[in-house]
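Every protein chain of the complex appears in place save one, which is left out.
When the chains are written out, they are named A and B in that same order, and each has its own residue count from 1.
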Amino acid sequence: MTGTEHAVHRSLRTRIRENQRPAAVWVAVLLALVALEAGALVDLAVVLVQGMVKAWPFGNPGMAGIESAKAAAEAIPTLLSRETIPNQGWRTSANGPWTNTFLGLEPMVAWLLRFALTYAYVGVLIGWFLYGYRLYREHYRQADWTPTDDVVRRFRSHSWGKFGFVVVVVFVVMAVFAPTLSPALAEENIENPYSYEMQYFDEETGSVETVFVGQANSQSTSQGAGDDNIGLWQYDDFGRFHPFGTMPNGKDLFTFMMYGARVSLFIGLLSMGIMGAFATVFAMTTAYYKGLVDLAVVIVGDSVMSIPQLLLLILAMAVFNGHWLEGIYNGGLLIALVFGLSGWPGLWRAVRGPAFQVSTEEWVDAARSFGQRPSATMRKHMLPYVVGYLLVYASMTLGGVIIGTAALSFLGIGIDAPTPEWGRAVSLGQPFIATQSWHIAMIPGLLVVAVVTAFNALGDGIRDAIDPQSEGGESETTAAAAGGGGG
Amino acid sequence: MSQQPRRQRTASEPVLSVENLRTEFHTDKEVIRAIDDVSFDVHPGETVGIVGESGSGKSVTARSIMGLVDDPGRLLDGSSIRFRGEELVGKTEDEYRDVRGDGIAMVFQDPLSSLNPVYTVGNQIKEALKLHQGLTGKAATDRAAELLKAVSIPDARRRLTEYPHQFSGGMRQRAVIAMALACDPDLLICDEPTTALDVTIQAQILELLNDIQDAEDLAIVFITHDMGVIAQVADRVNVMYAGEFVEKAPVEELFANPRHPYTQSLLESIPGRGDADERLQSIEGDVPTPHGAATYCRFAPRCPKAFDECDAIHPAHVDVGEEDVEHTAACLLYPDDLPQEEALAIHQERQTEAERTGDGDAQLVDENTPPEEEQ
Partner (left out) sequence: MTEVVESDESAREEDVLVEVNGLKKYYDAGSLTGTPVKAVDGVDFDIRRGETLGLVGESGCGKTTLGRTLVHLEAATEGEVLFDGRDVTSLSGSELKRWRRNAQIVFQDPESSLNDRMTVGEIVREPLDVHDWPTLTVRVAGDPDATVTGDAEAVGPTATGRDVDVTVTVSGDDADVAVRDSLPIGPEDLAVDVDSGSTTTVDVELLPSKAQVRRAHVRDLLERVGMQREHYFRYPHQFSGGQRQRIGIARALALEPEFVVLDEPVSALDVSVQAKILNLLEDLQDEFGLTYLFIAHDLAVVRHICDRVAVMYLGNVMELGAADSLFDEPANPYTHSLLSAIPEPDPTIESDPITLRGTPPSPRDPPTGCPFSTRCPAKIRPEAFDDLDDETWAAIDDLHRIVRERGRAERSLRERAREVLGMETRFSDVEDIVVEVFGRLDRTPDTTAERSFEAMMDALPRDVRGPLVDVTDHLRENREEDALERLLDAFGSECDATSPAYYDVDEGGRVSMCHRHDPAYDDVGPVLEERYGDYAGR
C-alpha cells in the first residue's frame, strides 16, 4: 500500500480539518442559537424526569434533587421565556399604563410578540439546520450524489407535502413550547387555579386588587348567554387577554389548546413508537424467513386486528381505573399503550408488501451467498427500502391516533380532567355551539382537522419523494425515450 | 418450417410509408430526440426488420407509428406516417383508435403485461372483436376459439375460459398474437415478441408468424436486437443506432456485405461468427442519448474507422450496393468509388439541404461536442 491510498479516502474529520471555516461558522451560530434557549431545554428535560418520577408507583426517589434542579433550570435566562417577555400584567389606574408586562405593552401585544418570536426562532433554527446540510453536501461529502439527494429534491417541489410539513412543525412547536406560547401557565390557570393569586385593576373600587385565579376564572366563563361570554381575541374583566376566548369554566382556551397539543403529541409519538417497533421487526423477519414465521405473525396479527379498538380502549380505561398506569397523564399513557399494542398489525400489513418485494431482490441473495448475518442483511439491505413506506403510513396513522384520542375524550372516556385534551374541549363546548360561545367547540375541532390533514399531507409528500414511480412517470418518460422501453 | 424464398417487393403500393419521422421527449432535465429522421416503407406480404441495441430507439419507432407517444413526447413537424395512403400524423386519439387493431396491430415484448391478469383470455379477445368487428355473444366466442386454433393453441374452447397466469409464456404470446389478428389487420408490428421466450418456443412463434403471413398476406415490421432472428424472419433490414437508421438493405445483402462500421461491429461481436478460440470483438463505449438534431455522426466516438470529418458532418444515406440491390448506408466512407472530398461534399450538401428545409425544431442545437464517453 502506498501513501496515495491514504490520500484518496479521507475520513470526515480530516475533511473538516482541511476546510475549517464553513463548519466552524455554522457550529458557532448553532451554539449561539441553542444558548438562547438552553434554559428551556434543560427545564423540559427536568420536567420529563419529574413526570416519570412522580408516576413511579414505588416511592418517589430523589424528588428533592429534582425540585432543586428545576429551580436551577428555571433560573437560567432564556430568550423566549415568560420572565423575559412577560405578558401577564395589570393597569395601575383606569386608563393608565400597564405594569409587569414587557416594556409596559398591553398584554395582547406582549403575548403576540413572544408568540411570534418563538415561531421565528424555530424557523431560524430549522433553516439553519437545512443550511448546515447544504454546507455538508457542498464542502464535506465525498460522494457527489446519494439517493437521499433525489428524495430531498422531490420533496422540495411537493407543495402539498410542504404544507403538511409546515403545519406539523407548528403543531410540534405548540407542544414543545406550550408554556411560552400560552398567555397563561396551565398550572396556574387550568390545573390549580385556586393555589395562585393574581392582580388586576378593579374598575369598581378603582384600585389594584388581588384575587385567586380560580375566582377570576369563575367570573370569566363563556356559556353562551349574552354577557357571559369571552370570545375570540378578547380581554376579560381582569385584564387578561384570551386569544381564543375562555371555556365554560372560565379557563383560557388557548392555554388549554397548547397543553393539549402536548398530550396529543405524547400519545401519538408513544403509540407510533410501539407500533413502529413491532411493525418493523415483524416485517423484516417475515420477509426474510417467510414460511412458518410469516404464518405465525399473520395469525397473531389478524387476531389482534379482529379486536375492536374502541371497545378495547373503553375496557382498558375501566379496568385500570385508579391504577397507577392510569394516573400518568390522566390516562394518556394507557391510551397510548392500547393504541400501540392493538394498532401494529395495520402498520405491519402496510409495510409487509414492500418488505417482501425487497426480499426478492438479488442483492439480498448475494448477501446470503457470502455469509452475511440475517440481522445485518435485514438492517442494511432491506430496511432502507422499507423505511420510506413506514414513515408514510406512520404519519398517516399518527393523524388517526390523534383523532382517536380526541374522539375518546369527547365521549368522556379518554383523558380525564384536569389534563387538557382537544377532544374534551369539543365536548365541553358542544352545548354552546349554536350560541355566542361557538368558539369553544369550533376551534379545537378545526385544529384537530388541520393537524390530522397535515400529517396525511406530510405522509403523501414523503411517499412521493421516496417512490419516484408515483410522480406520474418522470422516470418512465426518460426510460421510454432513452431505452426505447425494451431490451 | 421451410424457409420461403425471399419475398420480392412487388410494384404494389406500400402498406406503410414512414418519412422523416422525428420524435422528441421534453423532460424537466433534458430534451431527448429518440428518433431522428427515420424513413422506410413496408409492402404487403413482406417482413421488414428493425435491428438495434437497447437505447437505439426501436421501440419508440413502433410506438410512434401506433400513435402511442404521449406527453412529454411528441412527433416533430415534417414527420409523415402514411398507412394505406392515409396520413396518420396529426390524427386525433379517436381517429387513431379506428386505425389501431383494425389496420395496424401490435405485439409487445412481454406477454404478461400485455394481457390483463384479472380477465380471462377469451374475454380479452372478445373485447377486441367487439370493438372492431361488433361481434358479441356466441359469434364472438366462436370466432375467438377459431383464432386460438389459428395460433395453434390446442383445446381452444377450454382455454378461452382460463386466465393469463394459467398459460405458459409461449402460449401467452400466441394469445397476444391471436388478439392482434382478431381484426384482420393489414400491418402487424412486433416489438421484440420472442426476446422473453426460450429458444424452442421462439422457433414455434417464428414459425407461426411465418404461416400467418403466408395465409393472410400480412405485412410485418419485426423489431429485435437478435441478429439471428432477423436473419431468419426479415426480408429487408434497417439497422438502427441512436435514433437513426444507419444502414438499410435486403437481409442477405446485409449479412454478406455489411457496409456501415456499426453493422460490421455488431456482426463481429456475435459469438460463433468467428473462431471459437479468439476473443470476442466488442464495441467500446455506450450508446449515446441524442439530445437534438445531429450535426455529426453519432457513431463516431465508438467507430473504429472514424476520422476528423466524422465529428463535423452528418452522414446521409448513400447507395452502397450493386446495381439492382437497394442497399444504403449513412457513413462518410461512402460512396467509396469517389475520392474522399467528393464523397464528403455530397454528405455536406445533403446536410445543408436538410437544415434549410427545416428540421422540425425551432433551433438547431449546436452539438459540436460529441457526448461524453463512459468507460
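The criterion applied here is as follows: a contact is a pair of C-beta atoms (placed from the backbone, for glycine too) under 8 Å apart; a residue touches a chain by one contact, two chains touch by 3 or more.
Just so it is clear, the structure is predicted and the values come from calculations on it, not from any experiment.
Student: Determine which one of B:V31, B:L131 or B:A231 touches the chain that has been left out.
Tutor: Of the listed residues, the one touching the omitted chain is B:A231.
Student: Could you tell me which of B:D98, B:D155 or B:D217 touches the chain that is not displayed?
Tutor: Considering the complete complex, B:D155 is the one touching the chain left out.
Student: Pick out which of A:L79, A:A367, A:M396 or A:A441 touches the chain that's been left out of the picture.
Tutor: A:A367
Student: Suppose we count only contacts with the excluded chain; which residues of chain B make the list?
Tutor: These residues touch the chain not displayed: 1-3, 53-54, 149, 154-158, 161, 166, 168-171, 198-204, 206-207, 225-233, 251-252, 255-256, 265-267, 269-273, 276, 279-283, 286, 374-375.
Student: What is the set of chain A residues that contact the non-displayed chain in the whole complex?
Tutor: Against the missing chain, chain A presents residues 1, 5-6, 8-9, 142-143, 145-147, 361-363, 365-373, 376, 380-381, 384-385, 487.
FYI, only the chains that are shown with their structure count from here on.
Student: Express in whole angstrom the distance between the two chain centres, defined as the mean CA positions of chain A and chain B.
Tutor: Once rounded, the distance between the two centres reads 57 Å.
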